[in-house]
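With one protein chain withheld, the remaining protein chains of the complex are depicted in position.
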Amino acid sequence: MSDLLEPPGREESVPTPTYYDRPLLKMPHWDNWNVVTYLFLGGVMGGLGVIGVLADPKRESDRKLKRTLAVTSLVLAAANPAVLVTHLGRPERFLHMLRIAKFKSPMSMGVWGLVLYSGAASMSVARELALADVLPRWVRFLAPTLFGKLQALFGAFLMGYTGVLLSATANPLWSSGKRHIPVAFVCSSMSSACALSSLLSTLEGNSEVTHRLERLEMLASTAELAALISFERQAGVYGNALFTGAKGDRLRTYTTRTGILAPLALNLLGAIVPLPKPVDAVRTVIASVLTLLGGYILRDTVVTAGRVSVNDPRVASVQPK
Amino acid sequence: MKTTVDLTKLLAHDGADLREHVGMLPNVKSQRTQSLKARISGAKAVTSLCCYCAVGCSTLAYVSDDGKLLDVEGNPESPINAGHLCPKGSALFGLTVNEARWTTVKYRAPYSDRYEERPLAWALERIAQLTKKTREETFVRERNGKRVNNTLGIASLGGATFGIEENYMLGKLMHSLGVVSIENQARI
Amino acid sequence: MATGFFTDTTLCIGCKACEVACKQWNELPSDGFKFTGDSYDNTSELSGTTWRHVAFIEQMSVDDGGLHDRWLMSSDVCKHCTNAGCMEACPTGAIIRNEFESVFIQPDVCNGCGYCVTSCPFGVVDLIEKFDPGGVRYNLASLVEARREEDKTALQGHGGVAGKCTLCYDRQKIGFEPACAKACPTQSIQFGDVDVLRDRARKRVETLTARGVSAELYGADDVGGGVGPLNAFFLLTDRPETYNLPAQPVLPSTRQPAGYSSAAIAALGLAIAGWMIFHNE
Partner (left out) sequence: MPGLGTSFGRGGATVWLPDLANADCILIEGSNFAEAHPVGFRFVMEAKERGATIIHVDPRFTRTSAVADIYAPIRSGSDIVFLGAIINYLLTNENYFKEYVAAYTNAPFIVSADFKDTEDLGGMFSGYDADGLVYDFGTWTWERDEKGHIKTDPTMQHERCVLNLLRRHYGRYTAEMVEAVCGTPRELFTQIAQTLAKNSGRDRTTAFAYAVGWTQHTNGVQFIRTAAILQLLLGNIGRPGGGIMALRGHADIQGATDIATLYDSLPGYLAMPSVNRDEQTLAAYLKSQTKKTGWWANTPKYVVSILKAFYGDAATKENDYCFEYLPQLIGDHSQLVTTIAMKDGVVKGYFCIGQNPGASGQNAEMTRAALESLEWFVNIDSYDNETVSFWRREGADPSKIATEVFFLPAATVLEKEGTMTQTSRMLQAHDKAVEPAGESKSDAWYFNWFAKRLKELYAGSTDPKDRPILDMTWSYEHDDPHERERGEPSTLKVLQEINGYYTATGEQVVSFADLKDDGSTASGGWIYTGVCPDKHTNHARSRDASGPYTALNWGWAWPANRRTLYNRASADPAGNPWSERKKYVWWDAEAKKWTGVDVPDFPATKAPDTPANPDGLGMDFHSGADPFIMMLDGVGQIFVPGGALKDAPIPAHYEPQQSVVENALYKQQSSPVFGRYERDDNPYNKPIDENYPHVLTTYRITEMSGIMTRYVPWLAELQPSAFCEIDPELAVSKGIKSGDWVTLSTAVGEMEARALVSGRMRPLRLGKGKRVHQIGVPYNYGSMVALARGDSVGQLIPISLDPNVSIHESKTLTCNIRPGRRAAYHEDAIDEPVPARERSSFGQPLGRWASAGSGAGQRQEGEKK
């Protein structure tokens, strides 16, 4: 339909017409906290699962970390559907999604990922409890480490699918970031997961792992930053909704500066300069909280910017491949 | 909030085999979808007319067994509209079934600032009495030596929106009362 | 058999009978009463409760004495895509392809997640946010009686359900044509076997071209972007954007491979790095 039809007698070069500048696409209805939280927690939860398998069982501190991770994942896995239900309205509406498994639908896949992850997570917890002699020792055989690995696998999926969920839509902004948004979300999930873990470890005095976690966190944040920058570079007009105006400022202030650069600096500091334990703990806590905040704002900004991006019919007319 | 969805209903596909629920693009109908049926199927269709412009589109009014109006559409057999209707005709249902409609007698007493409900019988009797009274007061037999037998004290307006039989009845009644100002939209 | 609509905008007189017939048959409320000042279009767009929408495009140029003035009118509707973004996105299987090859939303299954809304490249489907059987404004009290029980409960749920043209699935089941096509007084909306309609449409274009009218079909053949041909397609006399139709729609799911793969690579990279961090020395 690209070759234009010009009624006789009208001048050749006309601007791309619009229909009274009305949006061509419908505005996403995801304007409330619960959707964003759902996406955020899903990512973090996934990250925890992955870190779970990375941890080195030969180290006491890592074993301790593993236990914390197992319990936290399970808590989040239980919390997340609850959050989604607040969006859908009625509990049974969540069950509608268990009616089918549709490989073409990231949301359907995500829900099943969540379900399987919860299953694996609960087995891991069972194993941890057995190891801690809370449960009978034979439970270990019912819940081998395999579940930990599965949990990691599903976790990895959970870290990324939310990005695909957004980019596989007709939304001009989201669809233009079909590579960048997933990558950014994966990295942000990992950094947030590390932040959460190191935060919890610090609180339970297991500070030995925190530096390892922070190194991974720094790596993830840097990658996330890179992804965002390249997204802005490539998005062009499609990116306006996210990278310009109030949304842009918000993204730069809270995600880039507060959520990525600041923690990076703090973690770098911690990695280079040996600080007295209490001070170091405070530093970790601040860095972690900032990272988590940045991760949340990232998702919130991307989601709400999607609502703005439908407003320009010209952008929506020629949709990104 | 009360549970409103019966999962078995949603899942059920005549006891569908679960494999149909998993795949690239599962396509499972709920029981409601399977039993879905147009509300007019089997309903009585009454031939009527559109009451708006004068093109004279024939309509079909579908009525349920308990006499409720279900739907109004064009009559495909009509040589005039062949089943088609304009927006007004398509909305005939909303003209008849509409809670804004006044379906009781409303009476506004002299100097009153509101309507009050009154029994139909009362209103009709009152109007009949007033008609007689006014006719008695205003009927004129002769005007400067010529028989006129009319009353200018009563007038009637309307006709184009109701049937020819009704026009005939109104005209016959009014003429017999001596009313001369009998008018309708033909001049509007 | 695949059924669909052929909307020939050169025959449209903008009477909006399709909009009203649709609302009457499907028992849909009004979308409120707002004067837009945009020609004769006061409903503005398709919505969860407006399944046919007539666009009015005034092309009035004073320079040439108005000899080429045009007032284009076009009745928009769900396209019932061969590959439907909404259907692929729906996580509950509420959106199905029925035996008439049209895309149908099962309101009793829909859970109002709103994913289909963002996944329609044509901006058609939307959520029926609230259901107000009360007010005269919506005038539904009278209609609710007739409305099916499941729909009512589904609609009354917070978050509502997705709504769009059903191609009058219920009417088709008993051999009736859709309400809009039946009402249309000028055959601008034609309903039937899509293959037959496509042939008719192509002939129509030839006829018009012979008359010197520049006309083009939209959606009779593949519209590109993986969407494929549309079961509800249009004959237009100007660029698609003029009618608020996308010039190049893209099927959202075509982006999934890229999305999943890049996500996987990122995840793998971080995992390896993490492994090395945790297992050094």
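Just so it is clear, A, B and C label the chains in written order, and each chain counts residues from 1 on its own.
Operating definition for what follows: a residue touches a chain if its C-beta (ideal position, glycine included) is under 8 Å from a C-beta of that chain, and two chains touch if they have at least 3 such contacts.
Just so you know, these numbers come straight off a predicted model, no measurement behind them.
Of the residues in chain B, those that touch the hidden partner chain are 46-58, 61, 63, 67-69, 72, 77-82, 84-92, 94-98, 100-113, 115, 120, 123-132, 134, 137-139, 141, 143, 146-188.
Residues 11, 13-17, 19-20, 23-24, 29-40, 42-45, 56-63, 65-66, 69-73, 136-139, 185-187, 242 are the ones on chain C that touch the missing chain.
Just so we're on the same page, only the chains that are shown with their structure count from here on.
Interface comparison, A-B versus B-C: the higher number of contacting C-beta pairs is recorded for B-C.
Our note on geometry: chain B versus chain C, Cα centroid distance of 33 Å, whole angstroms. Separation between the centroids of chain A and chain B, computed from CA atoms only, is 58 Å.
Within chain B, residues 1, 4-5, 10, 21, 25-26, 28 each touch two or more of the remaining chains. The set of chain A residues that touch two or more partner chains comprises 89-90, 93, 96, 99-100, 102, 104. Touching chain A in their complex are the following residues of chain B: 1, 3-5, 7, 10-11, 21-26, 28. Contact residues of chain C toward chain A in the complex are 36, 38, 41, 44-45, 55, 57, 59, 61, 64, 67-68, 70, 85, 88-94, 109-115, 117-127, 129, 157-159, 214-216, 218, 223, 225, 236-250, 252-256, 258-260, 262-271, 273-275, 277-279. Only residues 1, 4-5, 9-10, 21, 25-30, 32-33, 36-41, 68, 70-74, 81, 83-87, 89-91, 93-94, 97-100 of chain B touch chain C when the two sit together in their complex.
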